[in-house]
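A single protein chain has been removed from this complex, and every other one stays in its place.
Per-chain numbering from 1; labels A and B assigned in written order.
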Amino acid sequence: METLITILTGILVTVATYLILTRSVLKVILGTAILSHAAHLMIMTMGKGLKSGSVPVLVDGQETTFVDPLPQALILTSIVISFAVTAILLVLAYRTYRETGTDNLYELRGNKHE
Amino acid sequence: MSNLIVLPMAVPVLAGIILVFFRNQVQIQRWISLIVMLANAGLAIYLLNLIQAEGVMRLDFGGWEPPFGILFVADSFSVILVLTTSVVAAVCLLYAFSSIGKRYENMFFYSFVNFLVAGVNGSFLTGDLFNLYVCFEIMLLASYVLIALGGKKAQLRESIKYVLVNVISSWFFLIAIAYLYGSIGTLNMAHISERIAETGQAPLLTVISIVFLTVFGLKAGLLLYFWLPGSYSVAPTAVAALFGGLLTKVGIYAMIRVFTLFFYHEPSISHSLIGVMAALTLIGGSIGAVAYKDIRLIVSYNVVIAVGFILVGLAVATPAALEGSIYYLMHDMIVKTLLFLLAGTMIAVTGKTKINEMSGLIRNYPLLGWMFFIVMLSLAGIPPFSGFIGKVLVGQGTVEAGSYVLLTLAFISSIFVLYSLLRIFLGCFWGETIISIEDKVPMKRGWLFPSILLTFATIGLGLGAEFLAPYVSDAANTLLDPEVYIDAVLYE
């Protein structure tokens, strides 16, 4: 299971890298979103084994073996943060598009000695 | 347990939220923000003295004992930086009152400054690695908004690059935390330190330390500073000064903390790498500082040189060098803010940004000119100003450690700093005046007063080094002896 998820993380990172290296701002933003998902999967695999126990939620106060709950808390926090960052990036990209009339990063380079 | 140490972060957050409700009452926004910063400064002084008496303090959030809960830890190093942050932020606010304009003030400018300060203070005080990431993100989110606020073409263009670079580096941070958690099984900073000391720093951990180095290198502008000059030079003056004074310094703090508390077992690999990166940063920053004619870019490259200089102290990691780094960090936060404010004021009064377009400003604005002269001397490390003591101690440390290459580069870079600023001074302040008496833009008192305050601060920091010495040496001792930190967090 861990191996599978690690490979999946690798694929996600590949996709994200490809998207981030494109010139369209929107694709770059999608790339950062996918990148953050890759990081979340990575954190999850770093717990004490993915299938070592049940859900870390109290049911009748009985459960004795459950998976490491800390990575899940970290992921939740990190999802909230990446949600906020993606939102800001989208608004920023939209404003930039309105102002400069382009979503091509190559044209957004700007004149160095402006 | 002392609830006091959460206040430097919690109060600005609360203030930032309350300010949203006073969107149109600008006066109320100004006063609340200023009072919060001043209160933080006072609190930091009180905490600093308390720490000297009682040792390192900690606060477990919600009463969850370490290593399970998240916590704040205040040692001298953190609190010194919190104090400097509060002073710098208060001065930038004073400058913003008369320069930033109503458009910004109605767009929640003061709220975001408060959030930025909250993130910075939180990063300094936290005792949990993931919490450090969260505080970094709070600070960065606020900075994304502040850099883009105003919505000029150049600002938006640069802010997209700035945000993307920081998103990628935050991703590396997250991955590094995941690796560390996977191999050590804890995120409490003291607990990590203890476990690494128990099991020894295996090669895997050294690799993880390099990932951390990359992350903080991007945030602090150590070698990976390519994003810095562009984004710092487009923001309005008050924001640029705040960024120049605070943002890179948080990266430097995190790097010093991580490499003195966790990864201090393999200095031949990690610390040598820091040394090489610092050396390259000094070289690159020096070239950048003399290559451009745009004042804002020259000033931004001066930030880069300072990052290299401070981390030379970490690379050699002798007691004297670390003390020097701490002194220089304080000095640099204050003086870089002052430098950005003065450069911004020069641009505001002339309407030009390049050296060869200005001339003879000292005739029109003598006070501005002489303050610039003082900053220049202070940055070059000439006594009695504040840069001197830091440079001497870092120099002494490199001699003790026998790294003469770093020593040479560090001091040659000082000459480049002096040259780049002297170029501005000679080009812009001397010579024939270009501004006739009729066209002269009146200097606002609100532009000069904050700069005067910081000029006194740099003189005071230089003359009062003796007075600060016990606090700084306590900070350096805590950094050099992780046991002190671990005992305070885990065994009290």
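Here, a contact is a pair of C-beta atoms (placed from the backbone, for glycine too) under 8 Å apart; a residue touches a chain by one contact, two chains touch by 3 or more.
Throughout what follows, contacts and distances are computed from a predicted model.
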**Item:** UniProt protein name of the chain not shown, from "Ligand-gated channel protein", "Na(+)/H(+) antiporter subunit B", "Carbohydrate ABC transporter permease" or "Phosphopantetheine attachment site domain protein"
**Value:** "Na(+)/H(+) antiporter subunit B"
**Fill in**
The listed residue (A:Arg23, A:Lys48 or A:Arg98) that touches the chain absent from the view is A:Arg98
**Contacting the left-out chain in the complete assembly, out of A:Val15, A:Leu30, A:Leu50 or A:Leu90** = A:Leu90
**Message:** Residue by residue, what part of chain B touches the chain that was omitted?
**Reply:** 1, 3, 6, 10, 13-14, 17-18, 20-21, 59-63
**Request:** Provide the residue numbers of chain A that touch the chain removed from this figure.
**Result:** 57-58, 76, 80, 84, 87, 90-91, 94, 98
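Following the convention adopted for this analysis, only the chains that are shown with their structure count from here on.
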**chain B to chain A touching residues, read off their complex** = 130, 133-134, 137, 141, 144-145, 148, 151, 153-154, 156-161, 163-164, 167-168, 170-171, 174-175, 177-179, 181-182, 185, 187, 230, 294
**Item:** Complex contact set, residues of chain A against chain B
**Value:** 20, 25, 28, 32, 35-36, 39, 42-43, 45-46, 48, 70-71, 74, 77-78, 81, 84-85, 88-89, 92-93, 95-96, 99-100, 105, 108, 110, 113-114
